[in-house]
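Missing here is one protein chain; the remaining ones are kept as they sit in the complex.
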Amino acid sequence: MLEIILVSTLNGVLYGMLLFLMASGLTVIFSMMGVLNLAHASFYMLGAFFGFEISRRLGFWPALIIAPVLVGLIGMAVERYGLRRVHKHGHVAELLFTFGLTFVITEMVEMFWGKLPVDYRVPPSLDFAAFTVFSVNYPAFRLFVLLISVAIFIALLLTIKRTRIGLIVQAALTHPGMVGMLGHNVDRIFMLVFGVGVGLAAIAGVIAGPILITQSNMAALLGPILFVVVVVGGLGSLGGALVASLLIGLVQTFAVAFNVSLADLFGTSQLSAVLEVWLADIWRVTIAQIAPIMPYILLVLVLIFRPRGLMGTRDT
Amino acid sequence: MNQSATISSAAPASTRAGLLVRYGIWIALALTLLLLPYVFSSRLALSTMSLMGTMIVFALSYNMLLGQTGLLSFGHAVFFGLGGFATVHMLNLVGGNSYPIPLPLFPVVGALGGLFFGVLFGAVATKRAGTAFAMITLGIGELVASSALILRRFFGGEEGITTDRTDMLRVFGYSFGPQIQVYYLIAAWCFLSIVLMYAITRTPFGRICNAVRDNPQRVSFIGYDPSTVRFIAFSLSGLFAGVAGGLSAINFEIVNAAQMGAVESGSVVLMTYIGGVGNFAGPIIGAILVTWLQLILSDATTVWPLYVGLLFIGVVMFAPGGIAGLLSMQQPLLAARTLHRVLPYYFLMFVPGAVAVAGLAMLIETSHQFSIRAAYGPRMTLYSIPFDVTTLTPWAIGAVVFAVGLWLFLRAARLARNAYDAALPQRGNR
Amino acid sequence: MLQVSDLHAYYGKSHILQGVSLEVGDNEIVSILGRNGVGRSTTLKAIMGDPAPQGRITFRGKPVAGRSPHEIAHLGIGFVPEERAIFPSLTVEQNLLLGIKRGVENPRWSLEETWKLFPQLKDRANAPGGALSGGEQQMLTICRTLMGNPDLIMIDEPTEGLAPQMVERIGELLQEIAQRGISILLVEQRLVIAMRISHRVYVMGHGQIVFEGTPAELLANEAIRREWLEV
Amino acid sequence: MNEARPVPAIELAGVRKSFGPMEIIRGVDLVVAPGERHAVIGPNGAGKSTLFHLISGHYRPDGGTIELRGEDIAGMPPQLINRRGLSRSFQVTNIFPRLSVWENVRCATLWAMGHKYAFWKGVERLDEVRRRTEEILTEIDLMDRADVPAGVLTYGEQRALEIGLTIAGSADVILLDEPTAGMSHAEVERVVALIRKVSENRTLLMIEHDMHVVFDLADRISVLVYGQVIASDTPERIKANAAVQQAYLGTEAA
Partner (left out) sequence: QETIKIGYVDPLSGGGASIGQIGLNQLNFIADEVNARGGINGKQVQIVGYDNQTNPQISLVQVQKAIDEGIQVIVQGNGSSVAVAVSDFITKYNERNPGENIVHLNYAAIDPVLTNEKCSYWHFTWDASADIKMEALTNFMKDKEDIKKVYLISQDYSFGHAVAGAAKRMLNEKRPDIEIVGDEYHPLVRITDFAPYVAKIRASGADTVITGNWGQDLALLIKAAGETGLDVDWYTFYAGGAGAPTAIKQANLENKVFQINEGINNLGYGPAEERAGAYMERFSSAPVYFPRVFNMMDMVFKAMEEAGSEDPGDFIPKLVEMKHDSFAKGEEGFMRADDHQFFQPLYIAALGELGEGEKFDEEHTGWGWKLAATVPTEDTLLPTTCEMERP
């Protein structure tokens, strides 16, 4: 039991931090610009493929720097020539724009790298077991992910606290014209924020690519869960995103660990015979089986009972 | 651009005169539906039109939320799917026991199913609006779609539940085996749903929905509870989505969990938005166009999602009112009898536009052949011109055609805009 | 300091400003008067670059027209819009901080000093801007613009929605501001105040300037007052 | 003092409201008799609009009672209060910008005319509703702008529409928050005439900073300072009241 708990906690934290790494950029964009960037996971995928391509030419470490910068630049171009135009038609239009973008990016990726997974590997310098708990190896690379996530969290927190960019962008949500008339170049700041947010996604891609599978459907696979993280955490709250990532990581991991179903809980009483008939499927479904939908249950519950999210400051 | 929104709120004075026109439109619609199979009689056309009819109902039901009430839902397919499951189970029940119920009545089951779940989930979701609402619906959508895979007895897991529509009581000897009979069944329900949904927009409730979309806070100060309005709209929209689901179930004789999933929910957003949310007819146009694209484009090229994505981005960026929005922009010109003045410019725009699209398609297809389809050799044929993708020429031609087309298109667009402005009747500025 | 000649501006297709010319000198308070809807606000907005102005605008000899709003702000023009445009989700203090421009040295107003202008605001420093009363919002907008250390400040209807004694206070404040070497271009509905503090006034009617002179001259010109000001 | 007083249209007793640590409304007592035109004046930030928000159900009071014709409405949601016959306008224009002017007004009439959430009857066929809408539009002088989206109306027209929305539902208690703010003299006069007309046979409670308007229209005036009513009296006596002079009127009114 202790083993399960300890191992699950470790796994949950590691997975949670990976989620946070992916979601951090989305939080930045969503909270600052109010744009629900549906293409975020696509940029993450772009990061992974760039990371793969660069690391097989120049090595992993240069890739870790170059790929996010490239993706960030692409993001800035997208903002400059696409999103900005759409902005004036409101959030729905922005969101749909990014929705369209997901198709385009996926197809582009397939055009360059095909539909099969590419062989993107953990760099040799980090390919060893960092420590072993209950004979489970914890790879150094996962620790590296943890480290990077924490570093990014702190860096973002400082930037947002120390600079007025956050204020300016938030102000521009309601009165963009006025912010300009106060002497701030709103356009450039929006472009920057989007670029940085998307670049963060790319960092996540470079790092997660070797652990997960680098394939053209990786974006579709991860997209929805990232929104759950951001919304459950609360809009505008980086801390919230962190907490939500960890929460989801832990909930999912622990859920998998338990094979309990309603049938097990009720044992073999008379009542349970009746319930079994009426509840049909639900009766035998184990918690482990519903682990993957836990995040969505969490999302719905949180939005009903705490619409601003766990640590959000304003209503979604 | 925002004019599209105001079209729906017709002027009070013109209603009398519009009476005849209005019924005229309905009769024309009914006739069209009736006669279509004679014009497009191939089996492919029949199945395509059946699918379109279903999607029209679905998209219109979605626009009750997005266009009329201002609610962006990411989980609308849930009601489509659940309506379908309700119908399929009822079909199997009735078929299994030979109850005397004819097939054409079954979309009612879908409607009730959609309504039931609309009420159920609406009670939760419509407490909120805006992004929170969107996210709750996303959550509910994912929840239902993934739960469906777990609750295998009701939803049939990945494979879904199948049925046989011909097992029902026959009226006038129609078995509904042949597609043409199914087409007419769908057409009838589609017509009925369109009429009903249109009628709803013209009721006190429909008007208040618009008010809620515009300014929910103010609505509560004129006596209405905005969340009740949303709730009713949500439930009704669930009902019609359920009808669509029922039609789909009858058409395909299968319903599965994927029909409730994010892809389906996303595609109804696409249809509705591309067609235009500000106009009642918008979703109809969108449903027809997108369905057609989905069927045709996927045959023409395997990178069809790329084209859909680009089309969609194009609409969002350049025609946020959707196709119906563009069309209704012409209405004042039509009324002022100045439309003929701009038509040449539209044509002028259309030609280089088509050229640009052709150039772009050439670039895309050439790179596609070069990369993914490399194993099929460097030779390909486009627009019935064979060429070799390893040479520079096709790329250069594609790029040049695209660039020139685009440039001309943009110039023509500017001219067209000026012409449009000039043709627009001057609105008295007091 | 500010020179505007033959300014035209459009909203969509409606031609709102039809050749407006005016100027504001150093340390001068200049008012634009006129009825509702004649285009006074639009004049100020067009000078700020939105809607895009056509015509010649120079500020201290530098061309203004064609620049984007943030560049114009950096030239030293501050603007207090009629609709106030408070950032509702930011606190009062954050609203003020946003008024500060990058790279401005020796600003005339520090946060502390602005608090002094309206002590009432200081009490609400941490309240969200959107929660302020109508009057408080007006104070906040003025202060926010001052934080940007403008040389010319254009104020649109600053006394709207203010209680009588506050109206007085605004009048004094504007004079105080002018004394610190700032020029003011004022759009005002309340003739009494405008006439009292302005050095010169323009009267605007239907997108054009129909009168230019000192307050005394306007007082003397019965015809203009009756036709264009309805008093 | 024993004679039977008619039940007041609005009666507030000990109403309180805080935002965080700040108590904004600090025990307000206010009585508005039926048919009376009552003005609330007071310095900026005194809590006038907040008071309206409390009466109309936009905010929920922390304490005290609010009665509408003798019925306690404190803490009710706005729509319930509205259905009981109280309607209000907003200081910041609050209309349906994308709907036509006609639609704006018609929506505001529907509930009171008993059509509620009806999704089974055609709205165009409701002659009564059409007549009422026409009536209101004529009253606020916007009949010729009926087809225009409300968002493109000029400021003055929007203010008039705001009043139109408020009176359309045939509520007999009406709250107007600074109906004349930002208007030129000529327009102010028009609005005053309009208010005078629509407030006949109704009870009117109004916030206003323009003293000419206040003294012109009001039967009684209450002065709100720092969340408390410091005086509630006839215009003449308010004008003469030293405390009011000092707290509010300054010199301009003189």
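Each chain carries a letter (A, B, C and D) given by its place in the written order, and its residues are counted from 1.
The criterion applied here is as follows: a contact is a pair of C-beta atoms (placed from the backbone, for glycine too) under 8 Å apart; a residue touches a chain by one contact, two chains touch by 3 or more.
Small disclaimer: the values here were computed from a predicted structure and weren't measured.
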item: Which displayed chains the unshown chain touches; value: A, B
item: Residue of A:V69, A:I165, A:A220 or A:I304 touching the missing chain in the full complex; value: A:A220
item: Residue among A:R56, A:R80 or A:R121 that touches the chain left out of view; value: A:R121
item: Sites on subunit B contacted by the missing partner chain, in the whole complex; value: 42-44, 47, 51, 146, 149-150, 157-160, 162, 164, 166, 177-178, 248, 252-256, 258-259, 263, 295, 298-299, 302, 304-305, 374-376
item: Residues from subunit A at the interface with the omitted partner, ascending; value: 3-4, 7-8, 11-12, 14-15, 18, 110, 114-117, 119, 121, 129, 132, 135-139, 142, 211-213, 215-217, 220-222, 252-253, 256-257, 288-289, 291-292
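One rule holds in what follows: only the chains that are shown with their structure count from here on.
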item: Most distant chain from subunit B by Cα centroid; value: C
item: Contact-richer chain pair (by C-beta pairs counted) among B-D and C-D; value: B-D
item: Centre distance in Å when subunit B and subunit D are each reduced to the mean of their C-alpha atoms; value: 44
item: Distance from the mean Cα position of subunit D to that of subunit C, given in whole angstrom; value: 30
item: Complex interface listing, subunit B residues touching subunit A; value: 1, 66, 72, 124, 127-128, 130-132, 134-136, 138-140, 142-143, 146-147, 150-154, 262, 266, 269-270, 273, 303, 305-306, 308-313, 316-317, 320, 367-368, 371-372
item: Touch list for subunit D against partner subunit C, complex; value: 19-20, 22, 41-50, 91-92, 154-156, 178, 181-187, 209, 211, 248-253
item: Footprint of subunit B on subunit D - complex, ascending; value: 56-58, 77-79, 82-83, 87-88, 90, 94-100, 102-103, 106-108, 110-112, 115-124, 126, 129-130, 133, 146-147, 149, 151, 165, 168-169
